[in-house]
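Okay, here's the structure, questions in a sec.
Here the complex is missing one protein chain, while the rest keep their positions.
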Amino acid sequence: MPDAPAAHWVLTFVCADRPGIVHALSGAIVAAGGNITESQQFSSEDTGRFFLRLQVESPSTEQQFAAHLAPVAATFDAEWRLDRVGRPVRTLVLVSTAGHCLNDLLFRQHSGQLPIEVPLVLGNHATLEGLAGFYGVPFEHRAVTSPETKAAFEERVVAAVEEHDIELVVLARYMQILSPALCERLAGRAINIHHSFLPGFKGANPYRQAHARGVKLIGATAHFVTADLDEGPIIEQNVLRVDHTAGPAELVRIGQDEESRTLTQAVRWFAEHRVLLDGRRTIVFR
Amino acid sequence: MPDAPAAHWVLTFVCADRPGIVHALSGAIVAAGGNITESQQFSSEDTGRFFLRLQVESPSTEQQFAAHLAPVAATFDAEWRLDRVGRPVRTLVLVSTAGHCLNDLLFRQHSGQLPIEVPLVLGNHATLEGLAGFYGVPFEHRAVTSPETKAAFEERVVAAVEEHDIELVVLARYMQILSPALCERLAGRAINIHHSFLPGFKGANPYRQAHARGVKLIGATAHFVTADLDEGPIIEQNVLRVDHTAGPAELVRIGQDEESRTLTQAVRWFAEHRVLLDGRRTIVFR
Amino acid sequence: MPDAPAAHWVLTFVCADRPGIVHALSGAIVAAGGNITESQQFSSEDTGRFFLRLQVESPSTEQQFAAHLAPVAATFDAEWRLDRVGRPVRTLVLVSTAGHCLNDLLFRQHSGQLPIEVPLVLGNHATLEGLAGFYGVPFEHRAVTSPETKAAFEERVVAAVEEHDIELVVLARYMQILSPALCERLAGRAINIHHSFLPGFKGANPYRQAHARGVKLIGATAHFVTADLDEGPIIEQNVLRVDHTAGPAELVRIGQDEESRTLTQAVRWFAEHRVLLDGRRTIVFR
Partner (left out) sequence: MPDAPAAHWVLTFVCADRPGIVHALSGAIVAAGGNITESQQFSSEDTGRFFLRLQVESPSTEQQFAAHLAPVAATFDAEWRLDRVGRPVRTLVLVSTAGHCLNDLLFRQHSGQLPIEVPLVLGNHATLEGLAGFYGVPFEHRAVTSPETKAAFEERVVAAVEEHDIELVVLARYMQILSPALCERLAGRAINIHHSFLPGFKGANPYRQAHARGVKLIGATAHFVTADLDEGPIIEQNVLRVDHTAGPAELVRIGQDEESRTLTQAVRWFAEHRVLLDGRRTIVFR
């Protein structure tokens, strides 16, 4: 296939660390006619795992390329994934009433700056229907006012994940706690934004807590959702300086910038296959 | 006294908030021949207190100036303090083995950049004797290896505070917990540096905790010492970005910059009378 | 008018520095039944000017309050302004094709977080008509393709300023250089966002310049528009860390966050009467 234009591929490869992995993999890549254009690797002393992310330019088809890689993966008993660079990741967004995170995600997606596609936004309030609509994204409102309606909302999440072959669920200031069963089901593919620099100020009203404690920095944390509330692996954090003049309400306003930029950044890294799990910690190949 | 050169004064004034405070104070300043060159004020909605810090250029002596201010302070039942701008604050420094904070404090004091004077450094190890000596600062070593030696160390602190008329005690990575009685005695005039962005990672080994939790930012917090460990009013905080590659030992090294700059900054603000207490929170007139 | 609820006022007051200003002003405020809730002042050593911004709670009407203040202003030959805290400032926004700044301004205005009202967006391209429309803001497209159409665009700006009693003109990535005459006419009330940390990388294609120079930080600068291109008084600047892997196109994407946050911040401070001019420099009472 000498005349095909070279495609750009992203490969992630995780296995127990031992000598020879890079040599074996780079051999398969050479055999597939590929050239490595980006490479990041990490050996975790905590878990003994080896993590690799490569970008490769290669004229091979995905099938051809995978055929070269599969034997190496088998040798090292690796979890691996091959994807086309820039392919939009199918993303379901959950919201309540605050629109700053959804606005940032959809504006950037729409501007071609964020490699996701959003087949559906699900809200437990109808507030953000218009915003989703402006960007041509379907919006469903399902009120959550009781254990029954909460269960129904989560069933709709599960169904939507199936229906749209969802790869990533984003809680864009969705203000309900997911059930342990749903957390389990979405493990490693659901990202939440918490409006504090975790582990400080877990739980409700973090800005009120921050004001009461008199901190000089407020922050935001994007993390994977787990059943253990606000304890999931952290993907990204940012902080902003504040002083004694800011009351809880102003902290809320000030913090929104950090929340949306932090969540969008985490979503971008996930969609670019830059986020890998190492126990309770994340490897982020920035 | 027409020919005296004008001196620069700093005035702090704290009282219950009500109309007319500024007018009354500015009247006293006009009467003292003063001109306000800096002014910061804050009314706390949490406590109903009014906080003011002024810098004033005036040919009055301290006694003359205070005589003008005292009736106003009495009228408003204020806590107030008048000092000469730039007067070095008498500071006792407590250390253990890590020298980065002491080095930063003494280098800056010596360079004329930090308005403190240090009549004594007390260490529970002898490690930093040479460093103190280089800057011409007396150093005393008192080992703390038992409840008795710990009590003796604290008695020496109390004695040194008396002897040198100490206004500020700085725990520059002093690795012993002060007794509640000493905390009480030094309330509002002892500053500690904790190597995390409190309230995250209280207690021992914060960098190990930070590594285990997989945070993306590490930090340092300068706070007033209270009997409630790591819960004292926060004066200053800074953070630094880290990633998955940094193990606990490297976090320690990386964090030292933030520790020393954060502590030095808090000491500077204290020495410039910029830090006022509002319940558990600080007002910092930067 | 004993039963009227107290209103919140913001007062800015600029004059030659000399003793007694604060006392005279606070006397007028006491006479108007006011209580100072925020106060910031600065005496410029460069120009000898005194700058003050106060927030005052007072039951007076604007007219009553102004009547108390006017004699003091006359005594000190001051430029002064009294406004109601939170009154939306009438703002005209100029755009071309990039929407991130307009999106941020309108989203925040719409969310009640930015005290402006936008009666009109003028674009030399039609690209952003839909975005303006979503927020219910009138949009006019006037192509600029020749000296004549450029002059016509500027005439429309001048007419719109008159028609809507515009207080602030925001160049939200408007990619045409304003004529010296228009710069002159809008002096002190037109804000531009430049996508570099000025004075580095003036002129066109700052991100390409930044890449070529190999800087490790890129930035954005919000400044008042003057006829001297990219030399107007700076209101706000932010930077972001980048490394060798980012080409010019990625710098553009990365930088957009800083551009919109920096411009929105500058607009907020202007709208809150926090920005005062001191020669070529700005006083920003944050």
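Going by the order they are written in, the chains are A, B and C; count residues from 1 in each one.
Rule of thumb we're sticking to: a residue touches a chain if its C-beta (ideal position, glycine included) is under 8 Å from a C-beta of that chain, and two chains touch if they have at least 3 such contacts.
Computed from a predicted structure; not experimentally measured.
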Any idea which of A:29, A:105 or A:277 touches the chain not displayed? A:29
Looking at the whole complex, which of A:41, A:64 or A:127 touches the chain that is not displayed? A:41
Residues of subunit A touching the missing chain are 17-20, 22-23, 26-27, 29-30, 33-43
Touching the missing chain, which residues of subunit C? 42, 44-45, 197-201, 212-217, 219, 233-239, 243-245, 247, 278, 280-284, 286
Which residues does subunit B use to touch the chain missing from this display? 38, 99-100, 103, 107, 111, 113, 130, 134, 245, 253, 256-257, 261
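Please note the rule applied: only the chains that are shown with their structure count from here on.
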Taking CA centroids for every chain, report which one is farthest away from subunit B. A
At the subunit A/subunit C interface, shared numbers over all numbers used: above half (same) or below half (different)? same
From the C-alpha centre of subunit A to that of subunit B, how far is it in Å? 42
Calculate how many whole Å lie between the centre of subunit A and the centre of subunit C, each centre taken as the average of the chain's C-alpha atoms. 36
So subunit B residues touching two or more other chains come to 42
